[in-house]
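A single structure is presented below for examination.
Note that this complex is displayed minus one protein chain, with the remaining chains in position.
On to chain A.
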Amino acid sequence: MKKTLSQRLAILSDAAKYDASCASSGSTRRDSAKSGGLGSTTGNGICHSYTPDGRCVSLLKILLTNFCVYDCAYCINRSSSNVERARFTPEEVVWLTLEFYRRNCIEGLFLSSGIIRSSDHTMEQLVQVARDLRLKHGFRGYIHLKTIPDASPRLLEEAGRYADRLSINVEMPTVAGLEQYAPQKKAGGIRQAMGEMRLKIDAGKDRSHTGRRAERFSPGGQSTQMIVGADAASDQDVLASSANLYGSYGLRRVYYSAFSPIPDASALLPATSPPLQREHRLYQADWLFRFYGFAFGELTAGRADGMLDLELDPKLAWALDNRALFPLDLNRAPKEMLLRVPGLGVKAVAAILRARRHQAVRLEDLARLNVSIRKVRPFVQTPGWSPARLTDRHDLRSLFSPAPQQMNLL
């Protein structure tokens, strides 16, 4: 019996939910004021709901089909899984996107697909959805498309013309991990696709000497995801891999997805999933790299096993390992160093830099900037405050560690 639209929506959104990316940000700003059509992007992205797993619902995240010729061990849709299969027609996806969008439930569409028949066939279907949304329906909301490795350059070009962001998942932090779990996927092919996209994205930003813009190509850049905790890679390996991805392909984001149990899991997978805290720490480290001027290597340098501290955030752990650099004079230290003070965020640092031009900043002033004084105290000095020996206390760490908790029985 043919499944209803609602049943297929359930199957194909369940199949897509392991992709962590949900961002609807980073693209050009545009709206429908002139075109009189439907949709806009604000540049910042909007989350229209949150599920109890703490993740936001911003885009309609679905697969076109969850049939797949690949057999990647970590994937719910691998060919050897007994998960229920379904497929949408491109028209159905277009209709769902527009109707949810009109009710202000979503910012747009994140469309991916299992590989059916060939790469080109699959990619053609994805592109058709984006093309129909843009050209037939004048849709100006956000579109994120998954690119399929080895798809023809013509299809990639078309995908870039309609999509705000393209992505392709590296899946595993190391090549060995990929070979172990996804023998049919080739790390080389994935990197090649990312390299090709980077060249096209860069070219899309250029203007010719007459000032004419090059043809639009994925203005929101590209992103990728890797699964953490399925293979033996340490945080150091994961972050080294990220550093290379950011440097080589100019990625906007690398998403880390703690490997999560799936129904009808492959026997190859580890029995337990990693703590979600590990994923959280990786995101924090990623943030420190992207906005705070940290190099990834610094964050794991003090850790013997190459794993980030699960108890303390990476910046605090780094500061405790590098106490010789502290305390900093809040009114004199350069921006790069202020960004390294635990408890000071990018906005707080900007406010301090602005304020100290006109008057001395004191410790108690920081409370007005939403800064936790308890956290900052050992690392800064201001008129009226010097941490004296606090910075060098050997039990400084224990002042920040979370209170001990009773362990769960199994």
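Throughout what follows, a contact is a pair of C-beta atoms (placed from the backbone, for glycine too) under 8 Å apart; a residue touches a chain by one contact, two chains touch by 3 or more; residues count from 1.
Going forward, contacts and distances are computed from a predicted model.
Refer to UniProt and select, among "Type-4 uracil-DNA glycosylase", "Cytochrome c oxidase subunit 2", "Succinate dehydrogenase" or "Ferric iron ABC transporter, iron-binding protein", the name of the complex member that is left out.
Options "Type-4 uracil-DNA glycosylase", "Cytochrome c oxidase subunit 2", "Succinate dehydrogenase" or "Ferric iron ABC transporter, iron-binding protein" considered; the missing chain's recorded name is "Type-4 uracil-DNA glycosylase".
Of A:L135, A:L276 or A:L310, which residue touches the hidden chain?
In the full complex, the listed residue that touches the missing chain is A:L276.
Which residue among A:D150, A:E196 or A:E298 touches the omitted chain?
Going through A:D150, A:E196 or A:E298 one by one, A:E196 is the residue touching the chain not shown.
Which listed residue, A:S40, A:S118 or A:Q180, touches the chain dropped from view?
A:S40
Among A:A214, A:A232, A:A295 or A:A388, which one touches the chain that has been omitted from the display?
Considering the complete complex, A:A295 is the one touching the chain left out.
At which residues does chain A meet the chain that is not included here?
Here the touching residues of chain A are 5-6, 9-11, 13-14, 16-18, 31-33, 35-40, 42, 46-57, 60-61, 69, 71, 79-82, 96, 99-100, 102-105, 138, 175, 184, 188, 191-192, 194-196, 198-199, 243-244, 246-250, 258, 260-267, 271, 273, 276, 293, 295, 351-352, 354-355, 357-359, 361-362, 365-366, 368-369.
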